[in-house]
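The other protein chains are all here in position, but one chain of the complex has been omitted.
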């Protein structure tokens, strides 16, 4: 456990922030409706069999790409780097890691991106050139320091907050992200015996941008959830009120996590992905010498912040779906 | 206006976060009561004629030092750097700027600090060695990823958010902070004719950590306010409810700023300082290529976000107090 | 001032609650859009040149009737009585008052109603037979103890809260409502010299259902505003955020009234009426021997709960609009 450290190697600012993710969905139309009508996101573009969406204060062209496919899953996630030089540095590191996948030309909303795999098989990419969202007359905000108009529709999610990936080997995935992307480890769960059951890493002052959860089905490289942030904890409760009106299935919450203390709600969208509406409050990790919090098995037995046990499906349900064999 | 740019010089991560400030107060006991009973802060230490305080989730020994003195004012503010190397780099730069003041040995809660003056005369310091707050049995939090126990007293402010300094020359002060500390400019106000009336800079993802407001009395180097953050906008309203029960004077708010969109309340503490209880919501500045927002004179005439005009005293009242001559 | 009393005459339960109001608007389409898209209300019926609307938890067919007319104003307001016997008793009283206007057959959503005038000229009616709203497949709530589906649109106002009428003679109007409808006086403002500047009456545990404000233009029988209630104070702040996105004019607020302590926002709808989005919190007037609160001139000079002065237009702007002559 002597590698539970904020950084592996030198502290880095090369990553700016989690930029976007692409989710495959077998029900593109119903999934789009979930994100637009329920979450309150907006479509910025359609291209081929993909739809590009963002929250009202996401500055970029999109933070979510939905693509039609037979089986749900996360196609890739993306990090925006701090500068072209940072991109070069990190591409070099990734090439050396043996997990680099090479360059792609770009996509709607962003320029060339360098792709890589995590040890568990998740596909990520690094990008610098990103298109800023240009409001239309319908989406122009009253206040210009806001990316677009507050939609006043559904949950009104403000911005992408984080993703959570399932991994057969949490530690390996976490170390990979620390070493190759320079991410910081803020919290983790290590059970008696030393297995790392969960890890939370970030590029910046958010408590976490990528969470890694042990996949108790034994599968590799699956997707756990994506979280969009709302401003207040009350809005997480409202998200629950609205979910039941839409008839969407609430898997878990509202409640507050002990780890990271986000007030959360988990809802299953029509394509099968787990979606979180979360509120981090004003909690930020500002200290440059933050010591990663290590939660023990005994501590996790106490349940979430206010005592609610974690639902069993939280450790097995993900996308793509797998048979629960253990 | 071609210097309205995110960074002057190379992008920098040398600064980690605004660390603390020292306020002089002619009414130490009443001021302490204001911060402890009304804001809900906690005293971590008393030394000489100073009291050291922090919000319940401020990780460090203190974020506020109150010192008895005949006239109220801000004695100094402090930035924590990202690393010892960052400190060296910045000290070198400050020495070259001609505004360096040299090293001090340290204080309760932190080690050696390098002091400097802004062009307007505000005294700042950079520090690396900082003592983490150690909870006592009375202040131990239930959840260990929290600096101390939620006090359930007064406004329950979570952490230091930002300071706002008055300046005769906003632009000079802003450029100084950008050049010498590597801070980023996120928003500013420039009136017809080109005068920079306000500027907001930050080291990190918070929209701002230091705001600079034009001092319409013509005085130099005065203090405008310090802001402590609460998690929700409702808690800003509660702060107003509680202020009137304590009989503290509400100068302005609750309302929402157009610039930075913080929901705010300004209260005058017994020593005369303006104190803000604010909620930034989930708004963060994540983009590495954020273009500073420039507000025009016409835009500022519209008042704050929901139309409230700025109170006249906002441009003249500060500490130390001065005669309002223009 | 010896008539500042909870009831005039015997305590009464004859009135159940403020039922609805009819507003005339020269811009029916834009006004409808305001109530439906901005407030989040729903149209239950259209009939002739009228539109009938309700909040998501208003149990009745409608609480607001919008009717096209050249000049904006309140056509009438309505109270629902507790029983057919209560209706008889009150009709008898109103007939004897000399201000009775006789029966009307009914309207969309309700049966026969007895109309009357207040001393100032406002037209009111009493009704017993009221049609309960029947949800459609689109408006069916997930939980059946709720009148209809939470719309997740705009301000999501829950229900009608109160109306505020302008009066040249507040005291006469207030006494009329106490004597003839059996309403209770909970708070009032009486200036030095004895003029009653405002009065707040209710049928039930709500702090007020009808407020009467002195019309400083000297006009008689005008309308000040109608308020729809939201569950939380945060939602009043959101209502302000949404108002500016729609480009609706915020006249006043958000802030908290000293009288009754409602957290309020006043917006001017396209037809010219002042509309309030308000939150009373959990405040209820439960005591059967509540002593009406009398606010003095000195107390009102302190402004609203948190110190904001009342905007000048609050005492002159109403519908129908009049020249402000004094």
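Here the chain labels run A, B and C in written order, and each chain numbers its own residues starting at 1.
Keep this in mind: a residue touches a chain if its C-beta (ideal position, glycine included) is under 8 Å from a C-beta of that chain, and two chains touch if they have at least 3 such contacts.
These numbers come from a predicted model, not from an experiment.
Asks: From the list C:57, C:107 or C:120, pick the residue that touches the absent chain.
Replies: C:57
Asks: Among C:27, C:67, C:97 or C:146, which one is in touch with the chain left out?
Replies: For the chain that is not drawn, the touching residue is C:146.
Asks: In the whole complex, not just what's shown, which of B:48, B:70, B:98 or B:247 touches the removed chain?
Replies: Answering carefully, the residue with contact to the hidden chain is B:247.
Asks: Among C:258, C:275 or C:308, exactly one should touch the missing chain; which is it?
Replies: C:258
Asks: What residue numbers in chain C mark contact with the hidden partner chain?
Replies: Touch set of chain C with respect to the missing chain: 11, 13, 16-17, 57, 59-60, 80-83, 130, 132, 143-146, 158-159, 161, 187, 204-206, 229-234, 258-261, 279-284, 286-290, 293, 295, 299, 305.
Asks: Which positions on chain B touch the chain that was left off?
Replies: 38, 141-143, 149-150, 152-155, 232, 234-235, 241-242, 244-245, 247
Asks: Which parts of chain A are in contact with the chain that was left out?
Replies: Within chain A, the residues touching the omitted chain are 232-234, 237, 240-241, 243-244, 250, 253-256, 263, 265, 305-308.
What we mean here is this: only the chains that are shown with their structure count from here on.
Asks: Roughly how many whole angstrom separate the Cα centroids of chain A and chain C?
Replies: Roughly 46 Å, centre to centre.
Asks: How big is the gap, in whole Å, between where the Cα atoms of chain A centre and where those of chain B centre?
Replies: Computed from C-alpha means, the inter-chain centre distance equals 31 Å.
Asks: Using mean CA coordinates as chain centres, what's the chain B-chain C distance in Å?
Replies: Going by mean C-alpha positions, chain B sits 44 Å from chain C.
Asks: Where in chain A do residues touch two or more other chains at once?
Replies: Chain A, residues with two or more chain partners: 143, 232, 234.
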